[in-house]
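All protein chains but one are shown in place.
Then we have subunit A:
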């Protein structure tokens, strides 16, 4: 069996505007292997959420996939008709959003939401689905799950609601979970628990996870590999140990260097001068060139693609510094 579950190839996402077309994702390439947790980091606006939305086929118009392909389990899914894609959502790809307070329908009970989701994807009757719902709630660590089943979302705390959200995302037993900043909106005290639940359940099921987060501590602790996004492009992707401890791309170097172990939040980094360009203002060549300390002529001219880094197996970086042909 192929060990790649999801592969995103040259994905371009555009927003047509009145007078021009904004390219929000510009040739994104990444793979998610079976059973792994791929961390995804980058400043706000780097394109993390859009990547997730494109994969699950829920880009909001006028946003559209203009180029590239998304292959899940050997099947191309970016061009599927609505009816077929719907059966992939929830069943093959699950999604966990950022804010558990707004992710649940306020006027339906937890049971109603869980049972409907279970029965959409699995051949169960009402009673079986209800039992399954109790099991799911127990698995995500809701105390007295059976009794809480008929409660409404507002009866739960934020952390508990995110557990319910995870249960809902897992209800169709998907192979891939996209968790978009699942703990950002939560109390610091419960963040680690939620990541633990997510990690444990996905490991038990052999499901893969794309874990979008601002928290480098979480990445270091939970992820197997990590992708660094910058201005709608992948700057670097590779095993966590290499990317976090021994980064290659100058942007990643700045990112990691600027994060002493206590400050986890990427948006508060200040060590790299300047800020990420807006979509209508991305420079020619390498998007990072205005801020890069090791910039040279070529960076202003040509855009670097992901290339393997010698001496670091499995690491890929989009930077001309690592182009062997040029340096040899």
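Basically, a contact is a pair of C-beta atoms (placed from the backbone, for glycine too) under 8 Å apart; a residue touches a chain by one contact, two chains touch by 3 or more; residues count from 1.
Basically, contacts and distances are computed from a predicted model.
The chain that is not shown carries the UniProt protein name "ABC transporter permease", picked from "ABC transporter permease", "Cytochrome c oxidase subunit 2", "Proline dehydrogenase" or "D-xylose transport system ATP-binding protein". From the options A:70, A:165 or A:235, the residue with contact to the chain not on display is A:165. Per the touch definition above, the residue from A:78, A:151 or A:323 contacting the chain not shown is A:151.
Of the options A:94, A:182 or A:254, the residue whose C-beta touches the omitted chain is A:94. Although one chain is not drawn, the whole complex shows that of A:7, A:120, A:184 or A:305 it is A:120 that touches it. By the touch definition given at the top, subunit A reaches the unshown chain through residues 56, 58, 82, 86-91, 94-95, 97, 99, 102-109, 116-117, 120-121, 151-152, 154-155, 165, 168-169, 171-172.
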